[in-house]
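Every protein chain except one is present and positioned as in the full complex.
Note that the chains are named A, B and C in the order they appear, and that numbering of residues resets to 1 at the start of each chain.
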C-alpha cells in the first residue's frame, strides 16, 4: 500500500514578494490519510491548491502518478484534475442545479457517461453520504452539513484517486460538524488517499495516518498523530497545539 | 449576591408568524454567569438581543434593576443600554477610529467624560485585555482575537452592570479562541454578571454558574454545567450534546 | 416663419416672372375646367399649419386636413361636380406645385399680392381677416383698442404683417418680436408684453382654448386688397377661375364662411377643448410607440453587440481585448447626445440614412457599451469558488463557462439588463434632436397644435414616468419569480 501517489519536489509559491510555500519536498503514498494543521496564513490552502494546480507553483515539481504536472497545458491538467477530487470550505455547490444534477454534471460532461449510468452512480453516492432523499432538492434548501456531504459525493462521482479537503467543516454550525466528519472517516477507512486541512484535532487524532504541521510555508513537523499531539518537538507546534487544545 | 438583576416574564418574540421566543420566564441574579447553548436557529441571539431591547419583544416584560424596559422610549432605553454591555460575533468595531477612539467614544459622548479621564480608563482596560500596545492601531490591522478583546474593553468602558456575549469566538481562527476566552474567564472571576451564547463547551463547563439549553424558543433545560453535560435530562439536550461533543 | 416664407415666395415668384427668360409656354385654348371634369378630381394644395384656415386633425388615427379653406374647396369641387383631393405641401412649394401641375389650385390663406399675380391667376377674395389683439383676461377691461396700448409692450411674430402694423400704427407702443405665436402667448402670460397682435381667426383660436386670454379689437380699417385671401390657379386657367368665382359668390351670398368657420372651430375644439391633452392621445401614443420601438430594437442590438464586446474584453486575445476596452470606455465617457449627432452626420457623409435608423444605430451602439459592462460584471459576480469547483472536477475552461458560470451569470444580468431597458426609454429621448418622432418630438407637435407650452411637456413627463415605473414593476415581478425558481 505504500506506493508514492504524489511526489512533491522543492515546491515554491510566491504571491509577489510574499513567499507562501518555501521549498516543500514531501511524498504522499497511495492510501495515505494526511491531515495538515497549522495557524491561519501558514500556507495550508495554498499547498492543497498547488497539488491539483488550481494555484500554479512558482517553481518545483508535483509528480502525480508518475507525471510532473507543473508545465502541463490547461487541457492536459483537466485530465489530471478528474482524478483529484477537491472539497472546499464554502462547499461551492452549483446553486442553479439540483443535488442530483450537481453530482451528474462532471461524469456526463467530462467522462461522457450516459444519463442513466450517471444517475445510478449519483444515487449510490447519495446513499453513501446519507442524502438520497435530497436528490431533487436545490442546494439552498439544505443545511451546511448536508451541502458539504453533497460536495463530497460530487467529488467522488469522478472516482478520483485522491481527495483533497480544505477545512471542510469550518463553515458549519457545530452540531453539523459530526455528520461530515463521519463521512470522511468512512472514506478514509475505505482506503481512499486523502489530504485534509482541518482544525478538528479529534478527527486528526482518530483518522490520520500522518499529521503535518505547517508553519510559514514549510512543513515544520510531521509524524503519527499520537506523537504530534502528545510529544510535539517543535516550539511552534507546541505553541499552536496549546492554544487550540486549551478549550 | 443573589439579588435579581434581570427578571424576564413571559417573553414572547415573533417575526411575522414565526414564534422565535415562546413565553420565557427566567431570573438572572447579580454576579451570575449564564451560558446559553443550543442548535442554530433556536433563538439564542434573539433572546440575548431582547435583554437590551435591540429586539423589541412582541409581549412580556424585561425587568432590569427593578424597571420594566418594555415600552420605554428610545431615549430612556439609551440610559439602560449604557449599563448592559454587549459583545458581538462580528466584533463590530468602528473601522474609522483607532482602538483608543473606539473605547473612548461612548464614555465621552454618553457620559460626557473629559478626554483625559476617558483616555486613562481606556488604557487601563486595554492593559486588562493585554492590548495596550495597540491603542493607536486601526481595527483592520488587528487579528480577530485582538479585535474581539478590544470590543470587550469597549463595552467595559461604560462600566456596565451586566455583559451580554453573542458567540464571541465563532468568527475566530481556532488559535485565537483561547485568548478571548481567557479575558472572559477573568471577567467572570471578577464578579461581573454575564450572559454568554457560545458553542465552547469547555468554557461553559469551567466558567458557567448555570447552563441554559435553548431549543425552539424556550429554555428546554437548565442547571449546573456538571449536571447538564454529564446527565442531561431532555432528549433534545442529549442529542445536541452528543453531536457537539462527538468531535 | 410661415408668414416670412409667404413674403419670400411672393418675391421669388415675382423675380422669376420678372427676370423670366424661358417664360411659361403660351396656353393654346383654356381647357382647364374641362380637364378637371374629365379626370373627375380637383386637387387642392395647402400647407396645413395655419388654423383655422387649414390644419391637421387626427381622425381614426390618421391625420386629415380640415379648415375653412378646405370647406371652400369642397364647395367648389361639388359645384363643378368632381371629387376634392387635398395635397399637403410646404407653403413655399405651393406655387411651384401649381406651375408643375401637381395641384390644380392653392388655398392656403394666401394674399393675392401683385408679385404673386405675375405668375399665378387668383380668384376673387373670399375672406378678409381683421386684426385683433390678444390680452390677458384680467386686463380685458383696461384695453379698448390698439390705442389703449400707449407706452406698453406689444408682441407680434417677427417679420409678419402684424409686426409691421405695430411699428406703423402703434408708434407709442414698444414691439417685442418673437418667431412663434406660442412663445408670444407665454410672453403675454408672464407680462413681458401686454398684448399680442394676431389675425382674427388665429386670435380667436387661442382665446377659445385658453380661458385666461381675451380678445381686444384693434379697431384698424385695413385695405382688403392687401389683406384678403384668394385662391391661386395656374396662369391661364380662366374657365376654372370663373367656376371658382361663381362658387365664392354663392358662399358670400349665403354667408357660408360663418358656418365653415364654425365647422373648423368644431374640429379645433375636438382637437383641443377641455380634455385637450387627452384628446391628443394618438399623438402621444405614436410617440410612445416610437420610443418603445427605438428602445426595444436598441436593447436587442445592444445585447448582441454588448455580448460580443464583453466576450472580447474577457477573452485572451490582447488586440480584441484592447478594442473592446477602448470602445466601452469611450462610449461610456461621452454623452449620448453627441453620439447621436456623430452617427447621424458621420454616417450621413457616406450613405443617406433616415433619422430613425441613425437614432437606433446610435442608441444601440451606446447601449452595447453599457450592456457589455453589465455582462462582464454579471460574470465577475459569480464567486471564483464556482469556477474552482468546476475546474477541479475536470471541466474545461469552456465547459466551466457554459455549464456553470453563464447560467448563473444570466440570473444576475437579467435585472441589470431590465434597468438598462428602462434607462434607454429615457435616454432614447435624445434622438428627438435629429427629428425622430419619439415621445419628445410628438410633445413638440402637440405644443404647436394646442397652443400650449407646458401642458404637453408635463403629459409626456408623466407618460415617461408611467412607462419606466410600470416597466420596473413588471421586471421586478419577473425577477422575484425567477429567484423563487
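One rule holds in what follows: a contact is a pair of C-beta atoms (placed from the backbone, for glycine too) under 8 Å apart; a residue touches a chain by one contact, two chains touch by 3 or more.
If you're wondering where the values come from, they're calculated on a predicted model, not measured in any experiment.
Student: Let's see if you follow the contact definition: name the visible chains touching the chain that is missing.
Tutor: B, C
Student: Quick one: say which of B:64, B:88 or B:240 touches the chain that got left out.
Tutor: Reading the full complex, the residue touching the unseen chain is B:88.
Student: Pick out which of C:325, C:433 or C:475 touches the chain that's been left out of the picture.
Tutor: Checking each option in C:325, C:433 or C:475, the one touching the absent chain turns out to be C:433.
Student: Quick one: say which of C:117, C:169 or C:411 touches the chain that got left out.
Tutor: C:169
Student: With the missing chain put back, which residues of chain B would touch it? List them for me.
Tutor: Residues 52, 54, 74-75, 78-79, 81-82, 84-86, 88, 90, 92-96, 105-106, 109-110, 151, 154-155, 158 of chain B touch the chain that is not shown.
Student: Please give every residue of chain C in contact with the chain that is not shown.
Tutor: The missing chain touches chain C at positions 4-5, 7-12, 15-16, 19-22, 92, 158-159, 161, 163-164, 167-169, 171, 186, 189-190, 192, 226, 329-330, 332-339, 341-342, 345-346, 348-352, 426-427, 429-430, 432-433, 440, 443, 453-454, 457-458, 460-461, 464-465, 468-469, 472.
By our rule, only the chains that are shown with their structure count from here on.
Student: Chain touch graph shape: choose line, ring, star, complete or other and state it.
Tutor: Shape = line; chains linked end to end, path left open.
Student: Centre-to-centre on C-alpha atoms, which chain is most distant from chain B?
Tutor: Of all the other chains, the one whose centre lies farthest from chain B is C.
Student: Mind checking the centre-to-centre distance between chain B and chain C? Centres are C-alpha means, answer in whole Å.
Tutor: 71
Student: Report the inter-centroid distance (CA atoms only) between chain A and chain B in whole Å.
Tutor: 36
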